[in-house]
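Missing here: one protein chain of the complex. Every other protein chain is in place.
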Amino acid sequence: MDLVTPDFGLIFWTLVTFLLLVFLLSKFAWKPILKMVNDREASIEDALKAAERARDEMKSLQADNEAVLKEAREERERILKEAREMKNKIVSDAKDIAIAEGEKAIASAKAAIAAEKASAIAELKNQAAVLSIEIAEKVLGKELSAENKQAEMISKMIDEVKFN
Amino acid sequence: MVGSIAALGAGLAVLGVGLGIGRIGGSAMDGIARQPEASGKIQTAMIIAAALIEGAGLFGIVVALLGL
Partner (left out) sequence: MFKSLVRYTAAIALLFASFQLNAQDKDAHTATVDQSTTAEDHQVVSEDHNQTTESVESQKIHTSKEDSELNITELIMHHISDSHEWHFFDIDGQPYSLALPVIVYTKNGFSAFSSSVFHHNDNGEVVYTASNGDRFIKVHDIIYIASEKKNHEAWAEHGEDHKVTNAKPTIDISLTKNVVNLFLGVVVMLALFMGISRKYENGVPRGRASFIEPLVVFVRDDIALQNIGKKNYMRFTPYLLTLFFFIWINNILGLFPGGANLTGNIAFTMSLAALTLIIVNVNAKKEYWIHIFWMPGVPVWVRLMLAPIELVGVLTKPFALMIRLFANMTAGHIVILSLLSLTFIFKSLAIAPAAVALTLFIYIIKVLVAFLQAYIFALLTALFIGQAVEEHDHH
């Protein structure tokens, strides 16, 4: 029975000291400790957030870099393609021109050859005529005595000439 | 003689409380084994339930002590 009978003196002292302790420790111990802990937690959170932000920034930077690189690569690709096309065009143009020129040259050469040939033929004809007249004069001098023989010979010669 | 009867009462009170808290502890262990990730919540619930049962047992002990 004595064990479970509270004693006033101890209740008094317990309440007094405990409440004093609550007051003192709240003010001088728990407040600073909790503040330190909170500050540290806040700073850790901030640091984590900053790291997150930095990582995001890095990511976006990387993405930017990638985009720029990709663009550059495309540009290069495009330029190369253009150059290739231009080269091909130039080559083909040059080929065309060369072919045309060649054809022209051939044509003119052919024309010249034809002209030469014609003139040569004409010359040959003239020469042949001269020669034939000379021959004819010579032959005539001897053989034109016989009239029919003369005529026969002339027509024969003319035929021959016509062949050319 | 009153003292010894009181002691008997205290013993009986403790018997029931022991059984009750034992069951809570066993079930809590089961729960934790099944769901280790919920062990924190299970522990708190266990302590609260055990405290409630213990409270009932403590009344018995106090009555026994009053007879001492």
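Here the chain labels run A and B in written order, and each chain numbers its own residues starting at 1.
Criterion: a contact is a pair of C-beta atoms (placed from the backbone, for glycine too) under 8 Å apart; a residue touches a chain by one contact, two chains touch by 3 or more.
Everything quoted here is computed from the prediction, not taken from an experiment.
Undergrad: Which residue, A:17, A:62 or A:108, contacts the hidden chain when the whole complex is considered?
TA: Here the residue in touch with the unshown chain is A:17.
Undergrad: Since one chain isn't shown, list which residues of chain B touch it in the complete complex.
TA: Considering the whole complex, chain B reaches the absent chain at 44, 47-48, 51-52, 54-55, 58-59, 61-62.
Undergrad: For the chain that got dropped from the picture, name the residues of chain A it touches.
TA: 2-15, 17-18, 20-22, 24-26, 28-34, 36-37, 39-40, 43
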